[in-house]
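Input: one structure, supplied below.
Of the protein chains in this complex, one is absent; all others appear in place.
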Amino acid sequence: MKSTKARLSFGKAVKTLLAVLLASIFMLPLLWVFSNSLRPGSETFTWLDPISWQTFFPANPNFDNYLALADTSLGQGILNSLWTTLLTLVFGLALCSGAAYALAALEFRGRQLLFSVVIFSLLIPFDAIAIPLASMFKGLGLQNTVAGLILPGVANGMAIFLLRTFFLGIPKELVEASRIDGLNWFGVFFRIYLPLSKPALVGASLILFLFQWHAYIWPLLIGTGERTLLGPIALANMKSQYAVDFGLVFAGSVLLSVIPLALILVGQKYFIQSSSTSGIK
Amino acid sequence: MKKLLKAPLQLAGLGLASALVLTGCAASTTAPSQSAEPSASEDITSQPIELAFMGPETPETFEPVIAGFTELYPNITINYEQIPFDQLATTIEQRIGSGDSAIDIYTVDQPWLAQYAAKGYLEDISYLAAEASSAMPSAMYDVNFYDEKMWALSVWNSTQMMFYNKDMLDAAGVQYPSSSPDARWTWEEIDAASKIIVDSGSAQYGYLLEQVVNYYQFQAIAESAGGGSGITGSDMLSLDLTNAGWTKALEWYQDSFANGLQPTGVGGFDTGPMFSDKKLAFFIGGPWDIGIFGGNDVNWGVAPHPYFEGGEVATPTGSWSWGLNPASKNKTAAAEFLKYATINPVGNLKTTEALTVIPANEEAAGKYLPGLESDPRSAGVSDIMLYEIQNTARTRPTTVGYVQFDSLLSVALEDIRNGAEITSRIDVLTAAIDDAWELFR
Partner (left out) sequence: MKRKELYWALLVFLAPAVLALVVMRILPAAQALIESLFKTNVFSGEKTFVGVDNYVSLFENPDFQNTIAVTILFAFLVNPIQVFSALLLALLFVRAFPFSRLLRSLIIFPIAVPPAVAAVMWSAVYRPDGLANGILKSLGLSTQGFILDEEQALMAIIVMLSWIGVGYWMLFLIAGLNDIPDEIYEAARIDGAGYIRQTVSVTMPLLGRPLSFVLVATTISNFLVFAPVLILTRGGPVGSTSLLMYDIFLRAYSFGDIGRANAGVFILILLMVTAVSLQFFLLRKGNQQ
């Protein structure tokens, strides 16, 4: 009988090999974009046919495209995006975790109905209602404001759904015990549910973050003043009518992607840790 | 599951009342206003005035013309807002359509003019028609008219020409096409030359139309084949895509891809790089390519746009106009800026400082075109462009249904390019456009 240790390392080796293969396939298009950001835009499609190592690794890489970004409004766009996304996260987490808590922990008539409202809101294609919603906002004077930008992103049905799914897993006994000890519903939320929910909160943050960071049609409808010009729009503005400098656009895309990527890398750890280590058991 | 459905119904009931109110607020289109020349006594030189100008170009493009205007009117500030091109139509619809007074002037893609004029999104500026008529070539003057009124002023013009790779032609032993508009090559000659060049291995493909699946490019081909613009009728809402000319044009078009003379799969403005990357012997492109190709190392020359043997010579034309928002609160000042950028040759010339594009103003064009020959490769291009603009340019048809037509035709051209059976595809297209045009009936 083969020793379990040898079996385990063989298993791990196979997994590593498989993972390397998969990760390489996933990274290929991104590598192509990154390598094109390091060479002039006129060479973007030159290296596609035939494929060579130069397709992915430019012979004379330079950072000219990144330097040229300073002359565009991308910098301002990224700053605006960071600010609006932060606001969306703060208000969004507050709103969504509160709602998920109420729907999971509190017993009241109409609980199922209101949860259905949440699910139903998920089914509404946002881009399809963006136009009437923008008119509504304009009527309320929210044209060209940061509030106008973040409000639709703050109530996110999917985040509520995720959080509620997680909250339902918190044992009732824990709650009952603390209620007997005299804790009110606010206390239960802040002292029991929240501390045990780091993974779910990170997951909800990811959902809220991506919705706001990738927003494109909505910010355009709300108005693109200096404060409200967001990253993706600044990126789109770099395309002139007759030609696209892909080197420049790809450099901008790399910058726009790096921030969510960093957050995902950091947040991953907290998101997937098992709840047994987060203290429930 | 029942509960899942109960909720929406209850809420719909709740929403009905409030939504009706909201609907009332959101919908609004204004009827076309009368053309009123602003009173001569309105003084726009003493008070500080702020004008809002909206368009798809980068801010650098309009800095010169704004600076030039501000020199004449130091009390007027012009704030330019850039909207990404593919969202421009929606933004105009949303903002101008809702009576937003925060925009004074905006750019109008000439084929969209009829639609905007009909919807009341443009101020009637017919009082400027006389001045415009003496400043613009007739095509650039006519294009701003709908329902016998003038709604915008042309800023830029365009035309198309043929670039060719001299080294590839030399290698295959093919003569250069003449640069004289009277001795221009036919599509048949291009096909023959391309076949020789591709067979000899001197080039991967023969030629490529820049905007290969767009009506802007294809119209000239259909017209040269005798098919007309494809849109007819007194209301310009009837289609004529099955006549002999259109059939000939579409068959020629499909064959060029099937025979490997034109490449498939590349579209938008990714086509130019194929010429710069030395994959094509010929390229049908616009004035902006003179600037773009100026940066490549291809030994290129310029010749006039081809036509079908025995057919008329037709070339694509048209570009952008600027118009006034009827809801603007600064119409007099805005009209002055508009005049400066279009009717005034100095101002119009300034709009072309940052881009390689033809000024619409006749005098400005006369000054601008020779400047395009600074690169020795573009020798002869100025005469070619001037000739086309004055003689062979065919503007896109004036119809309120242009957007639907253009969008659906483009998808059909792509399918035909990839081998779809022409007659049935055009039938499907005709049905789709007619259906989309239900909106106007």
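Think of it as A and B in the order they're written, each chain with its own count starting at 1.
In this section, contacts are C-beta pairs under 8 Å (C-beta built on N, C-alpha and C of every residue); 3 or more make two chains touch, one makes a residue touch a chain.
Just so it is clear, the structure is predicted and the values come from calculations on it, not from any experiment.
*Asks:* Looking at A:Leu87, A:Ala102 or A:Ile222, which residue reaches the missing chain?
*Replies:* A:Ala102
*Asks:* Which listed residue, A:Leu38, A:Leu69, A:Leu87 or A:Val118, touches the chain dropped from view?
*Replies:* A:Val118
*Asks:* Among B:Glu93, B:Asp167, B:Glu189 or B:Glu353, which one is in touch with the chain left out?
*Replies:* Considering all chains, including the one not shown, the answer is B:Glu93.
*Asks:* Hey, which subunit B residues sit against the chain that's not shown?
*Replies:* Within subunit B, the residues that touch the unshown chain are 1, 4-5, 8, 11-12, 14-16, 18-20, 22-23, 26-29, 31, 89-90, 93, 118-120, 263-266, 400, 403-404, 407, 410-411, 414-415, 418, 420, 425, 428, 431-432, 435-436, 438-440.
*Asks:* Which residues does subunit A use to touch the chain missing from this display?
*Replies:* Missing-chain contacts on subunit A: residues 12, 15-16, 18-20, 22-23, 26-30, 32-33, 44-45, 48-51, 55, 95-96, 98-99, 101-103, 106, 108, 114, 117-129, 131-133, 136, 151-152, 154-155, 157-158, 160-162, 165, 168-169, 184-186, 189, 199, 203, 206, 210, 214, 216, 231-232, 235-236, 246, 249-250, 253, 256-261, 264-265, 268, 271-276, 281.
By definition in this document, only the chains that are shown with their structure count from here on.
*Asks:* Give, as an integer number of Å, the spacing between the C-alpha centres of subunit B and subunit A.
*Replies:* Spacing between the chain centres: roughly 38 Å.
*Asks:* Which bits of subunit B are touching subunit A when the two form their complex?
*Replies:* Touching subunit A: residues 3-4, 6-8, 10-11, 22, 25-26, 56-58, 81-87, 90-91, 94, 98, 100, 102, 269-270, 272-274, 276-277, 286, 288-289, 292, 295-296, 355, 357 of subunit B.
*Asks:* Note which residues of subunit A are touching subunit B in the complex, please.
*Replies:* Residues in contact with subunit B: 42, 44-46, 112-114, 116-117, 119-120, 131-132, 134-136, 138-139, 143, 217, 220-221, 224-225, 233, 236-244.
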